[in-house]
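With one protein chain held back, the other chains of the complex are shown just where they sit.
Per-chain residue numbering starts at 1, and chain names A, B and C are given in the order in which the chains are listed.
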């Protein structure tokens, strides 16, 4: 028997597999496909103060081993999430859920966090300071250590729940941003959000996405994500949630060796809706193959010895 | 008849196809395969003051739609390049060549540039301030506008040849770095160098590359490169040489629409040594398909209208 | 929605760049014409959404008609009998045939035509007599005329250059037809023009670039008179009155 349990900011997860925000909605579409209670937890769609439609379409483009999205944080707004989505979620998901908090100002982060903090179902607040698809600052918070620190401090003030700062890869020194978050009381960091990218249509000779740029996710970014997790692991002592292109149980192990305590799976859910149960099923075999009996012991393993 | 000619800092190229530094050696291996005079030009292996062996192996790893390298600027040193390589190159390449200048200090960039400036075969100096695989500053110059400006100013002082600053993608604001180079007299910028990345071996549970991290290149990074070229095009007036994952004539057109005057092809040469002649051959067909009669007219086309 | 394996039975060209593929597989999942599947193809990251043109639950066959417009559809066009495809199906809500009168207009443009065959079979089964109007650019693009004629339906073909059938656009052809309801599928501009010219109520099937095809990513959202809706989940078929055109 191998042990896949890990502990994330004091909450025990059956396994480190967490569908990433924006690729799992509020879980309902997937709950129709399989029992999503097998997951460690999941991070729900980035939630802002007000309802947002997001960017005009096209919002999606394809790339080699990856995809671009410029959804632009479409969501029902925090009040509707609390009123309509969370009660419904109770009927199909019985574990603490990760609430993904997005915003355009420190006040918005604070405001949304304060409201979601009141929700008993919410286990962690994941503060997305890294969405590249919104104009007006969404990304700036995550690319600069002082701005990231400010958001952390402000959110820290309104919740006792664990807060996880979600970092942007579009920055020179992600470890410095992570450290700044840790110093202000972040309980964990999650990384990476998408890499700012674009595609151009040869037919129209214009950008393919209406928003011009979008965020790159999928296997293409896995080696970048791995490097960033590795660097952040050396800079902070708080747990790291690693993500970016993870698509197999082997990828999970590799990311944990780099320093991740738990991992998130984003784009892979979209092209293969059963990827999370598959990975959860295969993980024990892969662990045995590589001589791992307790998954939590390999966290950061690539740094030692 | 379509026209594939473009002009790069006052020198006319038959086509915008330029094999990228580090993937074409000094051209000899490829000259044995085809007449490399069909190329626009090529950028030879990054040259430093002293001979360098580079990093220990493993230096190469695979990723989804890409590869990592941590060669670490192996090269014979500038004096050997001038004494042994350039005279030999005359026998198989008859166009102005692009000299890729690498270094670990401003003095080294200046020194190598001054020596290569004297070489009649050298058409352009491409100053690589972005190699992620060397310790001690190689990358730092390319991630910070003031450091990039300093290198540019120093090299500008020792050559009348066009200087092209090669920029790093591992930075928050590549447009600011490009602008800083332009302000100090750069004749062009080239981008992107590789994205700092890593892989970990599940067998050994250690980083796959001896150098721990390496640079990601190949189709995986194409959408990132495209976005950066697009952003830099809006920030500077000097020409841009675009690169990162280009592997087809369609990619060439897409990169030029983003703002590139010429393009470089790196990793693709390694997995398909005949890729450049293939692209040069297919380019006219692709131009006709998308209604382009003069390639130089599409530069930055995605920004207009 | 299920993840399923379909096996190519036949795959033949039926018009310029247009192919008809018949696959063996579970066809019992489909509940309405206009639904689609999302196909995984080798070395392409995103799946490709293609409408079900026709299906037969008893025989276990599914018919797709697609145009080679890029890497994915080109790859499909090279698939040989016996090749297998991993698909997600069924996706989306199809046409609602319970509304509309006994003589609806069915309007297709180019490769918007395929799902209308399944639709017409359903309408005929329900005792209705649709009038079919199909628009193409030119003669070489025309397909499926005989399929609609075989259903005993009045079928009007229009081409932009007049090289086959009537000359003009489907909107021109529609002007002469009296109908109190319509179903349409085709290019965005055609659907928009139809909604602007036809006085009748109706349903149109839309396309958007899709990340998932089953409602998870919000990649395909459009704004409607009833708020935002996902083309892949609430659509691809929408009532025209929901569209703010």
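Please note the rule applied: a contact is a pair of C-beta atoms (placed from the backbone, for glycine too) under 8 Å apart; a residue touches a chain by one contact, two chains touch by 3 or more.
Just so it is clear, the model here is predicted, and its values are computed rather than measured.
**Q** If you put the missing chain back into the full complex, which of the shown chains would it touch?
**A** B, C
**Q** Among B:11, B:38 or B:60, which residue is in touch with the absent chain?
**A** Only one listed residue reaches the unshown chain, and that is B:60.
**Q** List the residues of chain B that touch the chain left out of this view.
**A** 22-25, 29-30, 32-33, 45, 53-54, 57-67, 69, 71, 74, 218-219, 267, 269-274
**Q** If the missing chain were put back, which residues of chain C would it touch?
**A** Residues of chain C in touch with the missing chain: 42-43.
In this section, only the chains that are shown with their structure count from here on.
**Q** Taking contact as defined at the start, I'd like the list of chains shared as neighbours by chain A and chain C.
**A** Chains in contact with chain A as well as chain C: not a single one.
**Q** Just the chain pair, please, that has the highest number of C-beta contacts.
**A** Greatest count of contact pairs is found between chains A-B.
**Q** Of the chains shown, whose Cα centre falls closest to the middle of all protein Cα atoms?
**A** Nearest to the common C-alpha centre lies chain A.
**Q** Based on CA centres, what chain would you say lies at the far end from chain B?
**A** With centres defined by C-alpha atoms, farthest from chain B sits C.
**Q** Rounded to a whole Å, what is the gap between the Cα centroids of chain A and chain C?
**A** Each chain's C-alpha centroid was found; their separation is 36 Å.
**Q** So how far apart, in whole Å, are chain B and chain C when each is placed at the average of its C-alpha atoms?
**A** The mean C-alpha positions of chain B and chain C differ by 46 Å.
**Q** What is the distance, in whole Å, between the centres of chain A and chain B, each centre taken as the mean of its C-alpha atoms?
**A** Averaging C-alpha atoms per chain gives centres 34 Å apart.
**Q** Of all the residues in chain B, which ones touch at least 2 other chains?
**A** Counting only residues that touch two or more other chains, chain B contributes none.
**Q** So which bits of chain C are touching at least two other chains?
**A** none
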